[in-house]
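Omission of a single protein chain aside, the complex is shown with its protein chains in their original locations.
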Amino acid sequence: MRVRKKKVKAIAVWAVFAFCFITLTGCGSSFEPNEISLVQFIGIDQGKENLLDVSFLIAIPQNLAGENSKGGEGSFLVTVSAPTVFQAMRLANTFVGRRMSLIHAKGIIFSDLAAKSGLIAELLPSLLQYRETRGTAFVAVTEDDPAELLENFVPLLEANPSRYMELLTQNYRYTGYITSSQAQEIYNELKVLGTDSIVTLINLSSEELSKSEKQGDFRSGGSYVAGELPKKGGVEIQAIGGAVLKNGKMIATLNGNETMIANIVRGEFKSSLMALPSPDQKNDIINLEIFYARTPQISVRLSEEGVVIDLHLRFEGNVLGGGTTIDYALKKNRTRLEKEVARSIKKGVEEVVAKSQELKADFLNFGLKGRRLVSTVKDWNDLNWDNLYASAQVNVQVDFVVRRTSTIFKHAPITTDEVGEGEE
Amino acid sequence: MDLKKLMQQIFAYNGPPTYKAFSLEETREENRLSVDGDIKGDTVADKTNRNKFKKPRRPQKSNTEREKTEEEARKENKEKNFSTSLEQNKEQMELLFHLPLNKDVVIRDFEVASSPPIPAFVIFLDGIASTAMINSNILEPLMFLSFIQAEQKDPVLNCKTALLKHLPANQVKEIYKYEEAVDAVTSGDSVIFLEGSNCAIACETKSFAARTVGKASSEQVVQGPQEGFVEAIRQNISLIRKIIHSENLITEMLQVGSRNKSKVAVMYLVDLANPELVKEVKRRISQLKADYIAEIGMLEEFIEDHPFALVPQCLKTERPDRVAAHLVEGKVAVIIDGSPFVLIVPVDFFAFLHSPEDYYVRFPYGFWLRVLRVAAIFLTLLLPAFYIAVATFHQEMIPTDLLLSISAAKERVPFPSVMEILSMELAFELIREAGVRVPGVIGATLGIVGTLILGQAAVSAAIVSPISIIIVAVTGLASFAIPNYSLAFGFRFMRFIFIFLASVLGFFGISTGLFVLLIVLLSMKSFGAPFFAPVAPRTARSTDIVMRFPIWTQEERPDFVQALDSRRQPKISRQWEKEKYAKGQSTNTEGEQDNGSK
Partner (left out) sequence: MEVSKIGEREAIAYLVTIVIAKVFLAYPAVLVGYAANAAWLVVLLSGLVTLFFINFVTKLVTSFPGKSFPEVCQTILGPYFGLVTACLPILGMLLEESLLLRNFSESMLVVALPETPLSVVMVCFLGACLVAVYLGIENIARASYISFPFTLAAILCITLLSFNAWKPDLLFPILGEGLFPILKAGLIRSSDYLELVNLYIIPFLFYPKQVKRIGQKSVVMVIGVFLVVILTYTMSFPFPVAEEPYLPLYTMARGVYLGHFIQRIEAIFVIFWVFAGLLLLSSGFYVLCIILAQILKLPDYKPLISPLAIITFALAFAPPSLSDVVYLSNYGVREWGWLIYYGIPIILLLVARLRGGDGQNESTQKES
């Protein structure tokens, strides 16, 4: 028993020693939740005074989630001039009391000047290397001042701007007008040959509706670029379209439709609502909800002239009716509609492909399929895809099938003098 | 009263107190040590023999002249045999029992109604010997039956004849030593001394005041038997025998505690339990040297393998059905007189997660209950630590909205997270302990009301954040869901170690703590069987570790018990399914199935 007592004593001594050792060295990395200030978004602009003007939108937890929230501003904006983003964080701590932390930063927004001068390629790697930044944050480009844009992130339905933006940037799934441009994806695409990125475009909106007296002309919904859409009310920003990055620099912008087509060809499309003039009566507009029938089939082959890319897209859709009284559920009418839709999409795709070949930027990611042409990485590098693609021949084939027509399968006509009840 | 006297009484010094306040002085032995012995800190210990110079001893004078201490004398007397003289026996017994000081002991002189009459006396302890039995089984026959012929030539035979022919008591024994007589009397028997014989008769007349069999207070089930053990050992053994009607069920009696001499029963099925196991259990119990072992918890501490471990290694249960089920698996049950809990050895860790209810309800519900309990264990152990780790180290692991609400809730709270959790845990433990002491209905309500009000008030006063209350409440509830009381205690204790580790090292601390805990638990043994069998070391497949499979699949006994017969059900226990039902035929099942129900 004495041995056991000694053993217990020894263990007790070691336990006390361990306790002291661990506690006296300090609980170094522990921070109470209210000792850190949570940055929700980072805005980066070319600096006037220093290299960069960095803006941080910082959450105020009490107003966002507290019991006695005064309902005031949920976050506040600070802008600092600094050479790098990290120095900007530390410099912000010269007047922000709590330690700045990027662990819940949901978005990084660059100004278009910054994007055009290649700051995305310069800053994104170091941001992702930092342990606090997450790869799932979205990257966006704005043609206005990022600080002003961030100030306008005042959501009306949610309390929390980061939740609002998170939902907004996920809207690509059912609108298709923007892409999912997560930081890790953009970073990957920077380092891979044969892919170029499309970054979400977010601009301030001018908040005015036209005051003309007659009806405007038909303009496809996705033909706007961010900032052009006439709208009034709600949060004063618009996220439509994208900015094309080549070699890390922004070279062009795309409107909503072009971005949707880019999503379609990349395989990231989920669904969208199209509006199309009817093939029979040009004044009637048909609404369609389109989905993939199959993922796009892209095959790339080398021929004597260069690269030949065969693109086969298959869609299925849901006709939501429109101003027309032609019953597109009937087979004879349906075929006409399907052909018209396929033709219209094909035209759009060809236009976008032409644009990408002109810009020499493969933002449709055909390069990913082109990797199958060779067998080693060295050969792939030697292939020089960018040049090959610029002179490639792209054959587009689009099929569209109408699967259902929403809730009705027969259209009765509207009675007029000529047309009676139920008459064709 | 005289004013002057009053003033004097209040203000003046009235001399030293008229009585000496009682204080317990050091015994003579300790006084000697304080002069001679080694003073270390506050206690005085005997000097170590190393430094002591042993003086040579003078040869002693012969033993008979040496002064005997009173104790030695009594001890010697006890070991003597009876003398043939009744008077001497009576004197000796009075000496041993400190008569006339001890008013409990009764000596009843009488004469056996034989011809010639034999003087005798019976000695018993008033209160634990049944007077009715003494009157009707001892005094009545011996005093009334007048046709008894006394043996003149060999008075010893009187004793034996009386025993065989004239005492209608159901358990009698011949004894020859004072020690045996003392043991018999103190355990409730009556001892009859006859003139002229050096043997006495110990008659069974026990009647202790005891509780009747009632509900098991600490292990309740909804669907199942409600009987629980009581304090009397005979009744407990009878409760077990009510369930197992087998001639192979053996009860061996041992004695522990040198001053209280409690009876300990070791029960096992001789054709199942490994003889080595039984031998080891008996060896450990019989080699205990202690003054007072009166309760099963004390006995458990004396005989378990790892007394310093935080988890128990023997199962204590209050339910006879559970004991019976374990006995049928080949384990050994240890029952001590005076405790309604029975110890079962050897036991694996997973037995602590089992409750008898799992077996009495249908298999899917039992399955679900077990899952819930495993979750309860993890919650008890890890939830506060998890919260602290996540809130102070790994804020990136929680969704933004949750972090914002935690942060907002903590705005007005002056304490760091660890302090909040620890103070709420302390409050909860206090409430739990207080609830145990408050009797009856108030105790239950106190717990609930206390926690709610205390928690709510603390939140309103901004001393703690509401999340801490939730965490602590859920942890407390989870610890109540653990079926075994000792295990719950052990895990409650370990929770604080994990809180400490989490507050210093975050998730890394928790994982390291879990690892060390797992390794230490794995290295423990319970009476020679590895503690985590049958999971690790992986022995035969068992259908009853964490999840319980249907009762007709439990075909083998647990492997770690090394029972003599490991098969308890044939492959098809539902033999009624084997026979095809034919119209007009009577259906008799072929074999009986031997279900063990826990």
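In this document, chain identifiers A and B correspond to the written order of the chains, with residue numbering beginning at 1 in each.
Everything below uses one rule, namely that contacts are C-beta pairs under 8 Å (C-beta built on N, C-alpha and C of every residue); 3 or more make two chains touch, one makes a residue touch a chain.
Note that this is a predicted model, so its numbers are computed, not measured.
I'm checking contacts with the chain that's been left out. Which of A:Q184, A:N287 or A:Q357 qualifies?
A:Q184
Hey, which of B:I398, B:L422, B:I471 or B:M494 is the one touching the hidden chain?
Of these options, the touching residue for the absent chain is B:I398.
In terms of residues, what is the contact footprint of the unshown chain on subunit A?
18, 21-22, 25, 28-29, 131, 134-136, 163, 166-167, 182, 184-185, 187-188, 191-192, 368-369, 371-372, 374-380
Name, in rising order, the residues on subunit B that touch the hidden chain in the full complex.
390, 393-394, 396-399, 505-512, 514-516, 518-520, 522-523, 532, 535-539
One rule holds in what follows: only the chains that are shown with their structure count from here on.
Please work out the Cα centroid separation of subunit A and subunit B, and write it as a whole number of Å.
It comes to 68 Å between the two C-alpha centres.
Residue numbers of subunit A touching subunit B in their complex, please.
Checking each residue of subunit A against subunit B gives 8, 19, 22-23, 27, 29-34, 36, 38, 59, 61-62, 64-67, 69, 101, 103-104, 106, 132, 134, 160, 162-163.
Within the complex, which stretch of subunit B touches subunit A?
Where subunit B meets subunit A, its residues are 308, 391-393, 395-396, 400-401, 403-411, 416-417, 500, 503-506.
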